[in-house]
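The complex is shown incomplete by one protein chain, all other protein chains being positioned as in the whole.
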Amino acid sequence: MKTSKGFASDNYSGTHPKILEAIQKANLGHASAYGNDEYTAKAVKKFKEHFGKDVDVYFVYNGTGANVLGLKTVTESFNSIICAETAHLNVDECCAPEKFTGCKLLTVPTNDGKISVEKLKHHVYGFGDQHHAQPKVISITQPTELGTLYTLKEVKELVDYAHKNNMLLHVDGARLSNAAASLNKSLKEITFDLGVDVLSFGGTKNGMMFGEAVIFRKKELSRDFAFIRKQGMQLASKMRFISSQFEELLSNDLWLKNAQHSNKMAKTLADEVKNIPKIKITQKVEASGVFAIVPKQYVPNLQEEYFFYVWNEQISEVRWMCSFDTTEDDIRDFVALLKKIVK
Amino acid sequence: MKTSKGFASDNYSGTHPKILEAIQKANLGHASAYGNDEYTAKAVKKFKEHFGKDVDVYFVYNGTGANVLGLKTVTESFNSIICAETAHLNVDECCAPEKFTGCKLLTVPTNDGKISVEKLKHHVYGFGDQHHAQPKVISITQPTELGTLYTLKEVKELVDYAHKNNMLLHVDGARLSNAAASLNKSLKEITFDLGVDVLSFGGTKNGMMFGEAVIFRKKELSRDFAFIRKQGMQLASKMRFISSQFEELLSNDLWLKNAQHSNKMAKTLADEVKNIPKIKITQKVEASGVFAIVPKQYVPNLQEEYFFYVWNEQISEVRWMCSFDTTEDDIRDFVALLKKIVK
Amino acid sequence: MKTSKGFASDNYSGTHPKILEAIQKANLGHASAYGNDEYTAKAVKKFKEHFGKDVDVYFVYNGTGANVLGLKTVTESFNSIICAETAHLNVDECCAPEKFTGCKLLTVPTNDGKISVEKLKHHVYGFGDQHHAQPKVISITQPTELGTLYTLKEVKELVDYAHKNNMLLHVDGARLSNAAASLNKSLKEITFDLGVDVLSFGGTKNGMMFGEAVIFRKKELSRDFAFIRKQGMQLASKMRFISSQFEELLSNDLWLKNAQHSNKMAKTLADEVKNIPKIKITQKVEASGVFAIVPKQYVPNLQEEYFFYVWNEQISEVRWMCSFDTTEDDIRDFVALLKKIVK
Partner (left out) sequence: MKTSKGFASDNYSGTHPKILEAIQKANLGHASAYGNDEYTAKAVKKFKEHFGKDVDVYFVYNGTGANVLGLKTVTESFNSIICAETAHLNVDECCAPEKFTGCKLLTVPTNDGKISVEKLKHHVYGFGDQHHAQPKVISITQPTELGTLYTLKEVKELVDYAHKNNMLLHVDGARLSNAAASLNKSLKEITFDLGVDVLSFGGTKNGMMFGEAVIFRKKELSRDFAFIRKQGMQLASKMRFISSQFEELLSNDLWLKNAQHSNKMAKTLADEVKNIPKIKITQKVEASGVFAIVPKQYVPNLQEEYFFYVWNEQISEVRWMCSFDTTEDDIRDFVALLKKIVK
């Protein structure tokens, strides 16, 4: 089978060897199903070390599940959820949020994947008006789908605005580790220390085989999650195989090393291509993704060797994602080909 | 960690070594996400070998997902689904079917987990009456939640009755391999050859780490499944890690050997306990589960060493499930303890 | 047009003349829409007189809307609702409860339309078990769909049992006035005085053109109802035309007179037919409906002149409903025909 690495997505990569090893170690005898096992208890302990002792954490299968179930837990069916037009929630989840929560997504146009109080506040009105979907959650992605980062100050402003309006802040952190690595902060400092209420914390895109976590700032926010997870078809029976992965990821800084590496690879890639005439980098490279305009005629040849997504057909903007297993050789070879093609 | 084996459930067991090996082998380089990879193509090919070339097969994370998404695909929100009162669908999925499909579950009382045309036909009426949930699916579990089996003739009668009424037959086959092993038939012979329309085929309870399949008798029945799976939060990004498990399970008769083994262990266990005075086996042992009445006073002591579920508190009926990794020693030790306790 | 009266249903009747007059009187100038008008304020005041000053009342279009929205307001999507197998909720609302609340209906077999703690308690278990739909509401119909009545003591027992289990009691009172008339009690005495939590109070079947009320025992229970009503498509813009009907119905004992009359007509009808050989009355006649077995061969001839429903095809049991406008002549003529046909 073809196993060459490309830049399509960090979920094209496999499982980090240490995590695979952890899975193998967990494959011993019997363990209680549905999370009532020692592996899960240990993983939860790790989460509390990293995110704070008051958080309440649950494991699910995938990112869509994490986002949708986290949001369902803190909303009523008549609420609205405000997010960037580019949010995964809005663009890539095939109406899962609408179907499962009943809520309306209110979108905010954005050039860099980020939203701000200024940009979203026109959606926040009509409290108590029975005709009007009641605003309840602001959802941001950190880092954004465009590889950019919110500063801590920007997140704090959104949290404060949300709380002032009796709303909550949700963070889609499918790649949160990359944000922490880039901001040079702990996972807690960039989330619950700022007052974030609900967080999807990604494992799959940082070297896990599968598995994401939904983390609530405090128990009061998560009350019904267990039932919602089961009803949402996201309760794993052999839970230990998610938990053992998370325990490993959160041990010995593996989460950080993986994220630092993919961030560094993205920086390297950006540095290499930014001087190629005809290629124009379109977003700040703050995490593991590089967005660039590549003239349309060159794209097919490039895609023959390396799969990647065209992000914006109209302007021929492409996305190159780096992963924990991207190597400097991968980048050198790719850039060489790119230069050859566009020259 | 405590790793001793009990008889709680076949999802307390871990991953079969060969399947874990297959996962390791699949952990090589990059692969297209979301099922567009060679591992998935090969696994699908295996499914067609076992279930027939016209079937359409999709992989999901877990059994609840398989049941609910399969049913959603073939129903409208105003349909009813008929199943046994004891069906997993009805008892153990926390309203996931109702929430995601909108449909009503109509239940049929049963002593052995099985339903029949005779028992269910009072639910089949009111076609065209706008007040009445329109009957659309009969759902059975094979083997049943009580470890019993439908004969091929019994399944055929249900299929014929369903089709005669423009309804469909759904099979929850979380342990279908055990049924095939026990009936000494191929997977196809006990499902699509009989006209079954939609099937949940279980991997997790037969040695996989996670992963189930939804199989439709023909493409016409599955049309929108891909969207429903994504909206249902059951689309795995690193799909190869489900596919490679299934490919291995369906190769070299591993599915069959595992199932034959757990069936045999159940038979052995039943044979051992049936002569213990005070213990009364309550269901035919046709697959991998043994149901027995154990006088209430003995249960706690037994559960101290071996976890298992009390199925019916009232009559102190317990369930002992065997698994692919249950050994004769496990049974010998368990029976010895049981004898010691009840004597 | 054919305007002869039959015994099909109390919703085959038209609007009581006094209520039509009230509508006409309300048709003056402009009034604020959506319930923010003086007619609605006055109607709400009437409800508080009849049901208690602490109740919270809302108007909706129809009975299905009243039941479903009342239940949605007090449940989470993972709850179960226990009701009689014969409940309108279960049989005649085309999965509206399941679709809109997500909840599972757990049904209780019944010969007389009534359920009891004894009969339903096997459904009340599994609290806190994430796999299990959490029991939350017991729903009864008063009078039942079979024309029978719960005694006050029976309702109280259900309320107490519900509350003891942190559950609520819901009453489908589409014909509640008939119950009060028959029990010779006030509307409050048969509902909130007993601790009922949520009530659908019917107008349409007691002489209104359209309109039902959802009444909560106290404000704490109804918190989000306004949004749920709007989202549930049951918010009337020209609300005054529901409110003015209710105000009239609840004035000068009109609700009671109408109900007493239809009850009396049912008694009369039952008295007349009970001695006809071959006709067998099957349920106590405690409200406005009469259930009787009429040998199959006589039904078509009877239905040619008078429309009514065959309730149970198998045993040829029919339902005859009386209405506020049923006259003694109507009954005399009907009985005469019946006697002629069956003689």
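The first chain written gets the first letter, and so on, giving A, B and C; residue counts start at 1 in each chain.
Keep this in mind: contacts are C-beta pairs under 8 Å (C-beta built on N, C-alpha and C of every residue); 3 or more make two chains touch, one makes a residue touch a chain.
Since the structure is predicted, the reported quantities are computational estimates derived from the model, not experimental observations.
Trainee: Which residue, B:51, B:78, B:216 or B:334, contacts the hidden chain when the whole complex is considered?
Mentor: If we include the chain that is not displayed, B:78 is the one touching it.
Trainee: Using the definition of touch stated at the top, determine which of C:56, C:93 or C:272 touches the missing chain.
Mentor: The one listed residue touching the chain not shown is C:93.
Trainee: Of the listed residues A:16, A:104 or A:319, which contacts the missing chain in the full complex?
Mentor: Only one listed residue reaches the unshown chain, and that is A:104.
Trainee: Return the single residue from A:28, A:41 or A:91 that touches the missing chain.
Mentor: A:91
Trainee: Provide the residue numbers of chain A that touch the chain removed from this figure.
Mentor: Residues touching the hidden chain, for chain A, are 77-80, 90-95, 98-99, 102-105, 107, 130-133.
Trainee: Contact with the hidden chain only, please: which chain C residues?
Mentor: Per the touch rule, chain C residues meeting the hidden chain are 1-6, 8-9, 11-15, 20, 23-24, 26-33, 38-39, 61-65, 68-69, 93-96, 99-100, 204, 209-210, 227, 230-238, 240-241, 307, 323.
Trainee: Touching the missing chain, which residues of chain B?
Mentor: Answer for chain B: residues 34, 76-78, 102, 130-131, 134, 224, 226-231, 235 touch the chain left out.
Assume only the chains that are shown with their structure count from here on.
Trainee: If every chain is reduced to the average of its C-alpha atoms, which one ends up farthest from chain A?
Mentor: The chain farthest from chain A, judged by C-alpha centres, is C.
Trainee: Chain A to chain B: how many Å between their CA centres?
Mentor: That gives a centre separation of 33 Å.
Trainee: Can you compute the centre-to-centre distance for chain B and chain C, using the mean CA position of each chain? Integer Å is fine.
Mentor: Computed value for the inter-centroid distance: 42 Å.
Trainee: Approximately how many whole Å separate the CA-defined centres of chain A and chain C?
Mentor: Result: the chain centres lie 50 Å from each other.
Trainee: Among the residues of chain C, which are close enough to touch at least two other chains?
Mentor: In chain C, the residues touching two or more other chains are 77-78, 102, 130-131.
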